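For reference, the structure I am asking about is given below.
Of the protein chains in this complex, one is absent; all others appear in place.
So that you can tell them apart, the chains are marked A and B in the order they are listed, and the count of residues begins at 1 in each.
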Amino acid sequence: MRKGLDRAFTVCAAACAAVVCALVLGIAGAIVWRGMAVLDWRFVSRLASGGGGAGGVLYEILGTVILVVTALGVCAPLAVGVALAEAVYLDGHENRRTRRWLFAGLYAANSIPSVLLGIAGLIVFSRWLGWGKSWLAGGILLGLMILPTVSVALIERLRSLPRKYVEAATGLGLSRSQVIWSVLLPQSLGGLVSGLLLGLARAAGETAPILFAAAVFSGAGLPAGVRDSPVVALPYHIFVLAQDSLDPAVQDHLWGAAAVLLALVLALSLLALPVRLRIHEEAKSA
Amino acid sequence: MRNTGRRRLELTRVASLGFTALAALVFLGMLVLFGVESLPVWRHLGLGYVTGTRWFFRVHEFGILPMVYGTLAVSAVALLVAVPLGVGTAFFTAEVLPRRARRTVKAAVELLAGVPSVIYGLLGVLLLRDFVVKLLAHWDPLSGDTLLTGGLLLAVMIVPTVMTLADDALSGVPADHRMAARALGLTRAETALQVAARQALPGLVSAALLGLGRALGETIAVFLVIGRQDNQWPERLLSVQPLANAGQTLTTKLGGSETFIAYGDPLHWGAIMGLGLVLFVVVTAVSLAGASLVTWGGDRA
Partner (left out) sequence: MLDVEPQGETLDCEAGEPALAAEKLSVSIRGRLLLRAVDLRIEPRRVLGILGPSGAGKTTLLRCLNRLSDLVPELTVAGDVRLHGKSIYDRTVDVDALRTRIGMIFQQPVVFPGSIAGNVLFGVRRTRRLPRRAWAERVERALREAALWNEVKDRLREPAARLSVGQQQRLCLARVLACEPEILLLDEPTSSLDERSTREIEELILRLRERHAIVLVTHNLQQARRVAFSVACLGVRDHVGELIESGRCCDVFDQPRTPELAHFLSREPR
């Protein structure tokens, strides 16, 4: 009886794992297989045509890149600021409640559905500031969306640095600011970079934040200025096309666009990998 | 690190604390924003908004229950599928697999977590819909766009989250506890279920809650496969038939075209923002509950 339970347990657990692995392989396989049929140099270098369902995705790729770079510019300084606040300025026993609130806040902020962020962007950027649809609004919203995860990654990196470097620098007479800029931040750069890359990988694929205040389906090239200068972006492009997808030619185009987006996301995630491995090695040898 | 130097204005400190305050303001501001913008609907309809089952914006009739039902139904399906699957897989990776294989499987599953939701939506549209039509043949669905489709798609999306968190929780149980149990003659299943799982229980529940939080907040993928049909209030709550119909969730309503249209009309806009407020509060509560379980369990150890 106990043996039977043991065997049943192993079989059930293995079955679950098999299903999950099949899902992973199936999804990856489907996209690669169907997408590869469509992907070629022309696909990524031509503009969309035929009402958006044919041709290439050049502007969509560029639009996504613009949004990602803007998000980077917004998120990086804010994340560094928040991380320094938690790990340095609010360090110590007396600030532990503030730090707990901060962490709870980061956690709560991270769980906010991205559609709400998009609507808030609609209100603030499109209406109050009168920007209409703007690439800058999209970049800011995406940067804010990934701020919690990047901050937490950097905080953990800062807290795990060996104290000896800070002690040596302080012992030499450097002020706190100097220690931060000459020791703490350079050494935790790896954590910042990998956190940013993973966050940007997520931002590249998001649709809801840019749905209302940044993206259009067609009629936008490279933006000029801030007001009324939307972009076309891969996720939104796929989103709109997918709602109307009975035409098989459009379906092929969709698979290709999905493959391009996935490749972009994967590239950003994989770039983070060597950095993460190096941090892991350092931690083990320390 | 104290600043024992001169009491000069520390620019970095000002900037850092300023940025933190800014970030806090932004997120708190969002909550306030949704609250304030939705005031018209609370004033006008009060509790009827929350208990009403009909949504006809042209005549200013706003009841959110069908959307609440849609959200709950879709999330329930997702949890019913994803939690056993994810926890079962976690049992396999944490209790059965040797270390190297475990890392490979975890890495593969984490890749799945990185797939954008719009691509899941696309897969749902192109692959899942036909499957669901066949599955639900007995209940006569109009098309593949149903609540069940949304739920199944969400399940696939949250399995990686549930699985990695459950695996972390189970692996956090010290190895010597397992070894002591095995040395007493307990089987692997008994050790996994009665030693490891018991100690990791807060972490496992947290995994389910955080998965639920993700499911509640997902918009784009569900949007593409749910049919987006308003006013679908089931005759019998706990049957399969409503799952075979198209539906609407809080998030899919928000992500739809009505949000653009509603801006000019204060009551309509208030109703839309009310949806956002409800969603905000519920998701935050669930996620904080899930997070607190992990830290509380950790403190106990």
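As a working rule, a contact is a pair of C-beta atoms (placed from the backbone, for glycine too) under 8 Å apart; a residue touches a chain by one contact, two chains touch by 3 or more.
For clarity, every value in this text was computed on a predicted model and none was experimentally measured.
Student: Can you work out which residue in B:Glu61, B:Glu110, B:Glu190 or B:Asp265 touches the chain that's missing from view?
Tutor: Of the candidates B:Glu61, B:Glu110, B:Glu190 or B:Asp265, B:Glu190 is in touch with the missing chain.
Student: Sort through B:Asp140, B:Asp176 or B:Glu235 and give me the one touching the missing partner chain.
Tutor: The single option touching the absent chain is B:Asp176.
Student: Over the whole complex, note the residues of chain B touching the chain we left out.
Tutor: Touch set of chain B with respect to the missing chain: 98, 176-187, 190, 194-195, 198-199.
Throughout what follows, only the chains that are shown with their structure count from here on.
Student: Counting in whole Å, what is the centre-to-centre distance of chain A and chain B, each centre being its mean C-alpha position?
Tutor: Going by mean C-alpha positions, chain A sits 18 Å from chain B.
Student: For the complex, which residues does chain B have touching chain A?
Tutor: 1-3, 5, 10-13, 15-20, 22-24, 26-27, 30, 33-34, 37, 84-89, 91-93, 95-96, 105, 108-109, 111-112, 114-119, 121-123, 125-127, 156, 159, 163, 187-190, 192-193, 213-214, 216-220, 224, 251, 254-255, 259-260, 263, 272-273, 276, 279-280, 283-284, 286-288, 291
Student: Show which residues of chain A lie in contact with chain B when the two form their complex.
Tutor: Against chain B, chain A makes touches at 2-3, 5-6, 8-10, 12-17, 19-21, 23-24, 27-28, 30-31, 77-78, 80-82, 84-86, 88-89, 91, 102, 104-105, 107-120, 122-124, 127, 144, 147, 151, 166, 170, 175-177, 179-181, 201-202, 204-208, 211-212, 235, 238-239, 242-243, 245, 251, 254, 258, 261-262, 265-266, 269.
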